[in-house]
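The structure's right below; bear with me while I get my questions together.
Only one protein chain is missing; all other protein chains are in place.
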């Protein structure tokens, strides 16, 4: 969590000061979901995520330098600097890809789960998505197929209360995303998404069931984004008080509070995360930018 | 019901004897759904339906001659003979259109419901669809919006146990289509789709609630198609016994049985229906075919 | 006359049409209270209420399907698909349903609906937020497609689209949203869909473009004029249908046809314009026509690469110089 937080704070700062050109959708305040879920995963498990996916990628094992490099559009970024913040992908750490289309990562993760099952491995796929994606039909199509075929997938909905500028009450006719599992007989649970231990516990249960052939699960993590939808968002759709209330529930501070005597270790972790991020930023800024030739490279795969 | 039955039997016979070229998806055995639901509707209410939509169109008030004319590709058909069995549409009787794309009529009916609401009328829209359409994302997208906006729409699912050659257990991870209303708080009920009185009662309740501003409802009618998916279907996916069992539950005969002393009246109705259909067929066969010029007419609307 | 930004003109057109015709309603993602991601629907919900201006869930297929159903039932919906890349989610409703509603019903139904959507060059948002997919919709019988390049056209084309009896896709250039232009706000200017606009006249070469590419083409034409090459610049404005007559009229004088677009080449509107020239007025061409467009690749997010991806004024001017000198050789 500390690493995610520091990564995004750094990106935010760099962008605000004009050093980083990338547009950013930050998950600050939501880190417990990424950390708690990915802690239940193996490196060989596969995830898909969204426009707000830095946290999931870091928690899954994505390295800071190539991630930051991608934001900086450097040739050494995870996507050669061609795709940016919304498209981090890395086979080595099991990141099938972040995605700029709401809901689109869900059936892709489903395909990964199909591959795990068909190849006879015990891998698990996780689709991270915001509650906004629940309104996209492909989410429901995917639930149905996952249930029919008992695929090893965990659907993780980060319900942060808003889709862009629209509150969930305006875009979803259900107070409860977990409810969407029921018609398909998919075990579903809601969890406090700012409590990393609770998230981890729920994820472990869902992941190990999926790994053992029990089929899919749906996990709704209720959380909140501290920043705007994107950096620059005027945020007219919510009050400062609301944001403040949620800042009180900072997942990092909460973890400190429940792990007694851990304050020192946490300070160390924060420091270490900050150092790692700073090192990555320094390193990456020295990298060469994406070369002009990259523009037309890899339009077609050359091997698979 | 009698009229629907006779219409489809006639179409079937005409096609089998090579007189009618149209491909056909018959609803024989499912007539109670069309009749029961449409009996709860006004002429000014609006429906959308599917590839298996003859029954809904006739029950909604579609006239036999222009319907049969459309099957025969006559200029006097409901669509000038250009669109055929899967595309009957008629503003006068409130048929927005049958549809050859599974699930596609659902959001169109939703739009009609939006228009009723926005124009301040008390009209109700009905989307008829098969259980196969439940797997299409747009069904769920439509449920959500209908619930959010409390639109006057009734979603009527004809669950006939199969989508083409695939049984519902293979394509839907829920034994119960009505269950899909729950997450959205949409009142839903399942009904014996071969019992026209039960269908009507359920439809009346749903329609009058929608008419009175109570929002959408979902109605699942369980039924069975006696014929193949299309005329010519080898039907290897089901047993003769299964078909026979369902023929026992013939909605027409069941209605006779529950309305005591009605046998004579029903015989009359059957006779009358047959005569009407025959008259329509005779009339229509004399009509001129669609003219060559029609090929490029109405590609663009000229007024609206 | 008043100086307005492109987005303000869109906003004004919506406002005026909603005042004029109470059947006009607006819905889409974030179009209500937030006024749209880039302001185009600002203030509408306040004036017309939450019934006529509705925030939808993220359900592109249902949005377009509802537009169709409501347009067949007495309304005149104007819906927004935030970026054209997202139209991929609504192609059934747009192409199989809306485009064919009039035809399939042999004219008993009409679908007077508008789909507004942002396309093309954008703020480096990458491969899934930058595509120019105009050819897909221009290829569909039953759809009309327009793409304004000026604030005045943003207003008059949108008005025309709203008043059209059939479905119209209005593509807007995100990169032009804050560009300014004079708009005759006192006149109820309604464009004719299907008519191109000659933005600059010239006898040396005919440049055809639309949307944001038009602005870069005009800049190129100014550079060329400095070199003594007078290029005609035609803003196609309507891509479905295309005003081939206007293009031909210019080519007849210049003999040279160059199309500049932000979409990739194959099966594009540029291909169509050039194919039509070759098929229908071959003898008016004195040299091979030319299509200036991005390489056949997705749009990268990379700031540096984006600039070499889309045809820039400098690149356009350089290519046109070559084109014109080819004639010189031939003559």
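As written, the chains take the letters A, B and C, and residue 1 is the first residue of each chain.
We take it that a residue touches a chain if its C-beta (ideal position, glycine included) is under 8 Å from a C-beta of that chain, and two chains touch if they have at least 3 such contacts.
All of these numbers come straight from a predicted model, not from anything done at the bench.
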Missing chain: touched chains present in the view: A, B, C
Touch criterion as defined above, residue of A:13, A:43, A:247 or A:298 at the omitted chain: A:298
Residue, one of B:172, B:255 or B:284, that touches the chain absent here: B:172
Full-complex contact with the absent chain, from A:96, A:203 or A:273: A:96
Sole contact to the chain not displayed, among A:29, A:53 or A:137: A:137
Omitted-chain contact residue, chosen from A:32, A:71 or A:110: A:110
Interface with the undisplayed chain - residues on chain A: 46, 48, 78-83, 87, 89-91, 96-97, 99, 101, 104, 106-119, 125, 137-138, 141-142, 144-145, 148-149, 294, 297-304
Touch residues of chain B, complete complex, unshown partner: 21-23, 73, 81-87, 99-103, 132-133, 135-137, 163-166, 170-172, 236-237, 289-290, 292, 294-296, 299
Residues of chain C in contact with the chain not shown: 61, 85-86, 88-89, 91-92, 94-96, 99-100, 103-104, 126-128, 135-136, 138-139, 141-142, 240, 242, 264-272, 274-283, 285, 287-291, 296-298
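One rule holds for everything that comes next: only the chains that are shown with their structure count from here on.
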Graph class of chain-chain contacts, one of line, ring, star, complete, other: complete
Maximum centroid distance from chain C, chain identifier (CA atoms): B
Mean-CA-position distance for chain C and chain B (Å): 39
Between chain A and chain B, centroid-to-centroid distance (C-alpha), Å: 44
Sites on chain A at which at least two other chains make contact: 135-137, 170-172
Sites on chain C at which at least two other chains make contact: 56-57, 59, 61-62
